[in-house]
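Handing you a structure now.
Every protein chain but one is kept in place in this view of the complex.
Chain naming follows the written order as A, B and C, and within any one chain the residues start at number 1.
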Amino acid sequence: MEHAHATAQALSLSLSVSYLRYIPLFPLLGVLFNIFLGHRLGRKAVNIVSPGMVFLSFLVSLHAFWNLPEGGRLVDTMWLWISSGTLHVDFALQVDQLSAMMILVVTGVGFLIHVYSTGYMAHDHDVARYFAYLNLFTASMLLLVLGENLLLLFVGWEGVGLCSYLLIGFWYTDDEKASAGKKAFIVNRVGDAGFLLGLFLLFWTLGESNVWTLSFSTIQQHIAAVPAEVATVICLLLFVGAAGKSAQIPLYVWLPDAMAGPTPVSALIHAATMVTAGIYMIARLNFLYALSPTALSVVATVGAATAFFAATIGLVQTDIKKVLAYSTVSQLGYMFLALGVGAYTAGVFHLMTHAFFKALLFLGAGSVIHGMSDEQDITKMGGLKSKMPVTFWTFFIACLAIAGVPGLSGFFSKDLILEEAYASPLGSPMLWLVGTIGAGMTAFYMFRLLFVTFFGENRASHEVQHHIHESPASMTVPLAILAVLSIVGGYFPLLHFLSPLFGEHHEPHVAPLIKYLPTVVGLGGIALAYVMYVLNPAIADNMARGLSAFHKLLFNKYYIDEIYDAVIVRPIVGMSNWLWKVWDAIVIDGTVNGAAHTMEANGSLLRLWQNGNVQNYALSFLIGAMAILGYYLW
Amino acid sequence: MIDIAISAILTVFILANIMNLGGLLLWVERKGSAILQDRIGANRAALLGKLPINIGIINTLVADPIKLFTKEDFVPPNADKFLHWMAPILAMVPALIAFIAIPFGDILVIGEREINLQAANLNVGILYILGMVSLGVYGVVLAGWASNSRWALLGGIRASAQMISYEIALGLALIGVVMTFGTLDLQEIARAQGHMIGGVLPGWGIFYQPVAFFIFLTAGIAESKRIPFDLPEAEAELISGYFTEYSGAKQATFMLVDFLESIIVAGLITTLFFGGWQVPFLMRDGLHLPGDIFYPLPSLLVTLVQHGAFVTKLAFFCWLQIMIRWTLPRFRYDQLINLGWKILLPIALANVLVTGLMILIFQA
Amino acid sequence: MAPISYHLILSGILFTIGVMGVLLRRNTIIIFMAIELMLNAVNLSFVALARHLGSMDGQLIVLFVMAVAAAEAAVGLAIILMVFRNKETINADELKLMRW
Partner (left out) sequence: MDLLTFFMLAVPLVLFAAVVILHPSPVYSAMSLVVVMSFLALYFFFLDAHMLGWFQIIVYAGSIMVLFLFVIMLLNLQNDPQEHQQPSLRTASRIGGAVLIAELVFLFSRSSSSEKAAAELPEGFGTVVALSEKLFTDFLIPFEITSILLLIAAVGAVVLAKR
């Protein structure tokens, strides 16, 4: 590999420190505080402590970031975690360039969302529980990205899954929301099963060459011990896990439903951080994926397909959060596309910019929902530009960023991905084409959302209109900060910063057409949305009527949920019923009861012997003694 | 052959003496009780019923047996005749033959021959005595059962429970003595008490084992079923207990056995705790007084003096038991059993422990 | 000198008599006594063999057997007393509580 030299250098430079532990520790303290004292000390204390803890983590992260040695990493080994035979797993945290970026994003964006939440959840009575979950999520996510070995990563991985489940079902009294939480959890379990199998296989494969470890650096040192074909299987299994966590085909179905949770949760977990865990994991194990072009091409294909597929669904959705959810799935697809073509830097770059503008979009949407008295249907909105100016302008900036308008962060990262998809040795014009069309659709549906929500006449009921108001400062200030980040995010020297891990970035050389077409397509999508939803809204309705079958298909998300229900859920339920009523109730219970009946029948014969007369028992003794004596005599 | 003859002579000598002593004790008891109760006592027996003079002891000694042995030997209907007949014998034999292990003198030297003044020189004399005492129960118990009478049966049951209970305290008291002297041979034990403690105090067992002495005395009286432990024959409750249905010679036997047992207890106390035949300062070759004063005496004289000492001590303890009998009231049955199990047994056990400790200390 | 086998055969005969007592008598106390007889028969062979082999070990075993027999008699007779108090009988074939 071309960056072999660089990685070897990275391994050699690891600095032992002991403050990394505070990064996940502060949110954990917040959890304890919220559980044990939150209800007693009241809303104000919770509103100060919970974001404060995340802010402290952010400060420590910044410290770690500044102290990160050039091309090296920080390691904080806390204690020996598992010691079994030759297996030694340390409870150790590390910060390298990738982790540094991740923890800054997690704690930074996380802090903003915490602050935002204090405003958004101001009227909820169970705010302590909410912040306990949110803090626990932050701690788990930090553990995931800081973990120095696969096992610790897995702990964080499961932790964020749990918190996701808890937060989606936060309003658990609502059946639909509770089942959305369960759906997220179960679909994630499918992914986790693949992840675990991949982990075991990796562990076993390395163990065959006597490397009993799960530490990333050691795995990297001994990566040569993994045969290519085994590496493919491991990578694909791990990718199943990544697809589950990062909502890729075919496991994306939980993410749109996850919008049942509070909107800040959607922003933090289902846009900015947790769903990027899969990307982080694959980027972290890039040396493993480098062994298997097959696996990479699968990743790229699935990513591109997801990007396109989710974008088409996003075109027609009317729920503001559903649109954003499919947009997220689509953008995650772009990241996987980047990873799949070997452009890890581009993928991670897009991860960061996406975290900014997608968090901003969700928070803006939350602000809108807040202002619209919990209305989520964009057909019942409109004309909010004047009534919620801060929300509008920040939302507008985010839309520009995601649409890839030049100068904003999304432009840089998305363009880079598409260029790499075309030019990289693993890329192909087909991937580029699909990505470009997807980019156009992205621009279209984002601006459709913007126009329908903020322009035109307000279509809500009079009662709701009367209450429309701009959100409090605790919500608008984070929006402003994120808007700034969405603009300047593209100018961060991230490409160079990540080079110790993924190799120095080289600007791909592509034809101008290839380079500029995505931008043009994106601007075209914006223009089309302007024409269809501002200048002449009738066109949209006509199109929907004219293509009603297609529209219906998209609106119903290709009936994927229904197909899953018919193909997977119902057979499983049916089989479970069969197992319960036939296998368990008849076969197993029958066997057990039959054994008991057989014993009873035999026993009732044998108990004729047990007539209670001591002398009969003594006679048995005598016969036994006679037999033994007879045996010796004979 | 001569050895066997000597043994036979000694045995006959002892048995005759013991029987006589038993008869004598009957008189002592009658007159003694009279004196204690401030009355005249047995004074109606005149020789042939005609002689006006009261010849006292002769009267009783002769008249009582004559009366008893000429009475009708009555066996109750439905009684078990065989066991009814066997019971007095079973009671009598162990009591009688127990005595042959008790030494009544040191070695008598006649010419060249040294004769041990003990009918049977058993090296496990104490075990022998214990065995005989434990076998003595059967006569009483069977007498009670064979009579086919409620009084007798109750007496028999009481006797068996009482004797089993007190045998344990008795045996444990003996263990203290055995530990002190380091032998089971009664003659050896008697000899071991010949020295003087500090030149003045006789080295008798009671000075080594005072606790054991009191336990042994109490348990011994209980074993011989005498007041205050005569529950098996408590007149006020059971008429005459196990020998209610006996008369004549058989009843006389039971009464005699009572006295014999008292004599055994007295003999054992003498032997174990009061030096047996030992006389202070008297050794086999003469009198050793403190200050190295020595009077040589002939062997025969020494032996006679020693035998006299033994008989005197024995008589004293027989008398003591009779005194106790006419002094103390009868126990209740639960008190009797409690005394045996809850007081005497723990004390005896503690005595064994303390004795062991002492031996360890003084040997070290 | 009586050979060792004489002692052993005598022991066997006594033991069998004890066995027959256990099996044929109905009175629990007599059954108990038959058991004591069996113990004694075994004791006899122990003592005879100790004499034959010139080793004291057999006699010591007999000592322990006696101690155990004493314990057994104490507890066993207490049990018989209890049974009689509750059931008014000690006939073995009327005491059939230990059955299904």
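One rule holds in what follows: a contact is a pair of C-beta atoms (placed from the backbone, for glycine too) under 8 Å apart; a residue touches a chain by one contact, two chains touch by 3 or more.
All of these numbers come straight from a predicted model, not from anything done at the bench.
Within the entire complex, contacts from the absent chain reach the displayed chains A, B, C. Screening B:Trp27, B:Trp145, B:Phe254 or B:Phe274 for touch with the missing chain picks out B:Trp145. One chain of the complex is left out; on chain C, the residues touching it are 1-10, 12-21, 23-27, 29-30, 32-34, 36-37, 40, 43-44, 47-48, 50-57, 59-60, 62-64, 66-75, 77-82, 84, 90-91, 93-94. Contacts to the hidden chain, counted on chain B, fall at residues 80, 83, 123-124, 127-128, 130-131, 133-135, 137-138, 141-142, 144-145, 153, 156-157, 160-161, 163-164, 167, 184. Seen from chain A, the chain kept out of the figure touches residues 613, 615-616, 619, 622-623, 625-626, 629-630, 632-633.
Everything that follows uses one rule, which is that only the chains that are shown with their structure count from here on.
Centroid to centroid, with C-alpha atoms defining each point, chain B and chain C lie 35 Å apart. Between chain A and chain C the centroid-to-centroid distance comes to 81 Å (mean Cα coordinates, whole Å). Of all residues in chain A, only 607, 610-615, 618-619, 622 touch chain C in the complex they form. Listed in rising order, the residues of chain C touching chain A in the complex are 19, 22-23, 26, 31, 92-93, 95-100.
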